[in-house]
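Yeah, one chain of the complex is gone here, protein chain that is, but the others are all in their spots.
A, B and C are the chain letters, set down in written order, and residue numbers restart from 1 in every chain.
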Amino acid sequence: MTARLGVGMVGHAFMGLAHSHAWQTAPRFFDLPLHPDLAVVAGRDAQRTAAAAQRLGWRSSTTDWRELLGRDDVDLVDICTPGDTHAEIAIAALEAGKHVLCEKPLANSVAEAEAMVAAAQAHPELVAMVGYSYRRVPAIALARRLVAEGRIGTVRHARGLYLQDWLSDPATPLSWRLDKQKAGSGSLGDIGAHVIDLVQFITGETLTGVSAQLATFVAERPVAAEFGGLSGVGDAGGATGPVTVDDAAVFTSRLSGGGLALFEATRFALGRRNAIRVEINGTDGSIAFDFEDMNVLHVYDAHDPAGLQGFRRVYVTEPEHPYTGSWWPTGHGLGYEHAFTHQVVDLVEAVAAGTPPTPTFADGLQVQRVLDAVERSAADDARWTPVEG
Amino acid sequence: MTARLGVGMVGHAFMGLAHSHAWQTAPRFFDLPLHPDLAVVAGRDAQRTAAAAQRLGWRSSTTDWRELLGRDDVDLVDICTPGDTHAEIAIAALEAGKHVLCEKPLANSVAEAEAMVAAAQAHPELVAMVGYSYRRVPAIALARRLVAEGRIGTVRHARGLYLQDWLSDPATPLSWRLDKQKAGSGSLGDIGAHVIDLVQFITGETLTGVSAQLATFVAERPVAAEFGGLSGVGDAGGATGPVTVDDAAVFTSRLSGGGLALFEATRFALGRRNAIRVEINGTDGSIAFDFEDMNVLHVYDAHDPAGLQGFRRVYVTEPEHPYTGSWWPTGHGLGYEHAFTHQVVDLVEAVAAGTPPTPTFADGLQVQRVLDAVERSAADDARWTPVEG
Amino acid sequence: MTARLGVGMVGHAFMGLAHSHAWQTAPRFFDLPLHPDLAVVAGRDAQRTAAAAQRLGWRSSTTDWRELLGRDDVDLVDICTPGDTHAEIAIAALEAGKHVLCEKPLANSVAEAEAMVAAAQAHPELVAMVGYSYRRVPAIALARRLVAEGRIGTVRHARGLYLQDWLSDPATPLSWRLDKQKAGSGSLGDIGAHVIDLVQFITGETLTGVSAQLATFVAERPVAAEFGGLSGVGDAGGATGPVTVDDAAVFTSRLSGGGLALFEATRFALGRRNAIRVEINGTDGSIAFDFEDMNVLHVYDAHDPAGLQGFRRVYVTEPEHPYTGSWWPTGHGLGYEHAFTHQVVDLVEAVAAGTPPTPTFADGLQVQRVLDAVERSAADDARWTPVEG
Partner (left out) sequence: MTARLGVGMVGHAFMGLAHSHAWQTAPRFFDLPLHPDLAVVAGRDAQRTAAAAQRLGWRSSTTDWRELLGRDDVDLVDICTPGDTHAEIAIAALEAGKHVLCEKPLANSVAEAEAMVAAAQAHPELVAMVGYSYRRVPAIALARRLVAEGRIGTVRHARGLYLQDWLSDPATPLSWRLDKQKAGSGSLGDIGAHVIDLVQFITGETLTGVSAQLATFVAERPVAAEFGGLSGVGDAGGATGPVTVDDAAVFTSRLSGGGLALFEATRFALGRRNAIRVEINGTDGSIAFDFEDMNVLHVYDAHDPAGLQGFRRVYVTEPEHPYTGSWWPTGHGLGYEHAFTHQVVDLVEAVAAGTPPTPTFADGLQVQRVLDAVERSAADDARWTPVEG
């Protein structure tokens, strides 16, 4: 009989759905050392939270996330709320002796993130993981493996672009993601954080500094009827409000190993729906990835025979690839949410083994420091700004 | 309170896993009129079936599929076994008053399929659906919608290729899929059936005749330790056995509207893991699909302005696209198994509405007749062989 | 001082332009053993032929192609006229002691082609080459090299599709290409011949038989003001005339080594401008080509390490690749007409060396026999029809 792992989740919007699905899917496809028990979900509105609990498969619901901390049947708190709430919940959960999985970005400021790391370090017996889920897209995990094995040699170039287009239309209304208070930053923290994390993860290096520009193309937008919902769409009634975050961020950087890096995050690249593009060029080969074709990793090996060199389109669906052997026969691709399931798998194994799973809170703090350096550089004539810490 | 729909499943291998996941995932993302209740799963081995029940989420298990027919808590029988068992189980289930979802191909012979259609027709109050799940890949469903709307005009050409490569190595051992008795045919019925169904589905036409060749490239293969498992991999101990099905099938055809069609099914196309390629050229446009990039449909509109014509890469992840609006925000692709979830959604809605869902058993019979014509043509010097019925 | 090779060309339309350019470009980029001297061009209309001579770089012009046969400054006759004239000109040229380069298809019938082969065999001291120029697209030449080196093993599957769309509109007027008398056949001989030749060339095998269908989608078309010009576009004045050739051809075949093959030729595949698609799957690998991305060959090697397998996108622009080292630095792609320049290079080298260049007239006859078998099979219920000879 597999022991249980009681889970309490805070938030039940977009990320709450993804996490709920992952908790229930993981044990169906993977052999987990602990069986997730979806004990309780917390939300702001009692009725909607109860409905979400039923639909998403949680045994109970509450409007007070602190209630989770006192429950014996909760071993792990899964934080799926906006970034401004992460620090308070995560620190309280750790202090209450609960493992924590916290959505990204880790926090809205370096100071908050540092406090979270301190709390995690104060409780080494607990797992504290930040949800940079794209690390567990099989093609990305394969990319990391190949770089770690030395297959592309020393990194000379990294490119990390995250291109979306859902804000291109000025008529798209305001939402919490455009409110600096709630979201911390705009494209930079919401999606730029992902490619920063991915480049650091895949290369195994850190960004040492940045030179950045930020831009806000649409400074004023209609107010949606209900501000704060998932999609933020609604009847604006003519009222408008300010966008207080960046619409786009571009910056150059240097990796700790000396390579040059280039980053862009935008929600205004018309036609690019969710193009997370990462390319790494090393001294022995290259890898390239685009989330819009997420089951493929392009791999170039400079040691292939002359005349037969070229990027290989590796369709990452084979037993030899990370995670995919537990799903379907070769050739049957996975989707967006599978990365969340893999995150649950690795998290549960880490809890059972008592080993810290990556990305740790410290990894999340490192991304936060890059975000902070980007904002400071952008405010200072794009001047080279070292990443602190 | 949503009424329940009791489901009993027969078989718990590859397809059983896909169906189980779909039954549980559907109500999390879609508003279903009936709530699936996973009552019982039937298998051959008591212990393994019980283990499968627990892992896959079924309330109980049995080694006698007939037990399902007598249970009050079973409203629908979901058949996930090899093709030689479909007719017996499906007919018995319909006669017992149960709805039926039957994996493809509908049967291993036209006669069996006809008997199944007769049983379905004798019970118009029951739903009888065959599991050509690829119809519900969003890009395929979009292709069908576009053709039905007349956007590509009259069909002149169809190409349906299903290319795999997992049998290319002669050392790959025998499995039930290579046994004519169990599988009916080889690539033809296993994967060729899918592209036959897809071309007929997308065009809304039927194949009127065929001119075909079959080939078996590797006539003898190692015997796996346990013959009949999902993957068929095991210790061959030196023994070999005959492959009694086709390894590959190629045929030309005509659509009922006069268009030319070309088909190929093979498991020997090295490098093509699961390339389901369908292209349709009409008098006003074209559509093209490849399952190895399953979230994309390429659409050509001949009425685009001169100089700006070209296939559009439609990334089928938008609210306007079939099924995708119930999943994630635009740009977040789906995977292989989502088509099974969509199949459950449409099936449950059909049961609740009392309307027959497609593909019906009659649709399955039509594919069976094409398969039969292919085999007869191949046996008769590739001579043009009309599809009967 | 390099000796000269006197060239006389017959015809100065589309192919005449391509050949003229090739004769003049070849010595600029390649070290040729003989220097082409563009002595004379023959055409039907004196004024237009003289104008073509000046523009295309020929020293003189004539309206009588037989004049070329008597000129001492003509060593080689380059035939760029429609297929119905090939046999007469080529045989007369060989009998007059001239080398011959003849555009494809070799002839409009097997009998004519046989007579041409006989004439070539009667003059082994002369070079007789047929202009299947696509063989000398670098990516195609590389494909042949790889197959000849055994890199993909024994061929199991070949696919040869030639998809165009310029006749899709029924308003496109008649031209000589739609006149059976002049063109011999339609898509089949015009473009299908190319993919037949390419599959035979790349595999080094021959097609042993076919099972075929032909279709004419638009049976009647406007008459262009001037019938017979290059583009055939003009004022139709309301008159229409019959299309006497096939619009599309589909057929299955077998290679002499046992592999299955699939062919299609059409000018009705909307959106496909000039998609010559050839894919070969062997026991050890695969190669795939599409002329719409003509500088690329996709190569799959089944012996790549597990987990790192995938089609390599080989950008065929390197010194190690056929022909490309004589052009530009790596990475600078070539275009359509370069294959004609390579044809001239190999032809001139063959003339100088006294060795027969491929494709020979016998190769052209072999294609002709396949075309003939296709037409006979299509007329006989698609029955399997062996390729004679």
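Rule of thumb we're sticking to: a contact is a pair of C-beta atoms (placed from the backbone, for glycine too) under 8 Å apart; a residue touches a chain by one contact, two chains touch by 3 or more.
Just so we're clear, the structure is a prediction, and the values are computed from it rather than from any experiment.
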Contact set of the excluded chain (shown chains only): A, B, C
Residue of A:123, A:254 or A:369 touching the missing chain in the full complex: A:254
Omitted-chain contact residue, chosen from A:62, A:281 or A:368: A:281
Which of C:320, C:337 or C:380 contacts the chain that the document leaves out: C:337
Contact footprint on chain B, counting only the chain that is left out: 142, 146, 299, 301, 304, 306-315, 318, 320-321
Absent-chain interface as seen on chain A, which is shown: 152, 156-157, 159, 161, 165, 168, 211-213, 215, 217, 248, 250-252, 254, 258, 260-262, 264, 266, 268-272, 279, 281-286, 300, 302, 309-311, 381-384
Positions on chain C contacted by the hidden chain, ascending: 14, 17-18, 20-21, 24-25, 27-29, 55-57, 164, 166, 231, 273-275, 291-296, 315, 317-318, 327-338
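The definition used in the following text is that only the chains that are shown with their structure count from here on.
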Homomeric contact chain B-chain C: same or different residue positions, threshold half: same
Chain whose Cα centroid lies at the greatest distance from that of chain B: C
Geometric centre distance via CA averages, chain C-chain A, whole Å: 54
CA centroid of chain A to CA centroid of chain B, Å: 35
Whole-Å gap separating chain B and chain C, where each centre is the average of the chain's CA atoms: 41
Multi-chain contact sites of chain C, meaning residues that touch two or more partners: 309-311
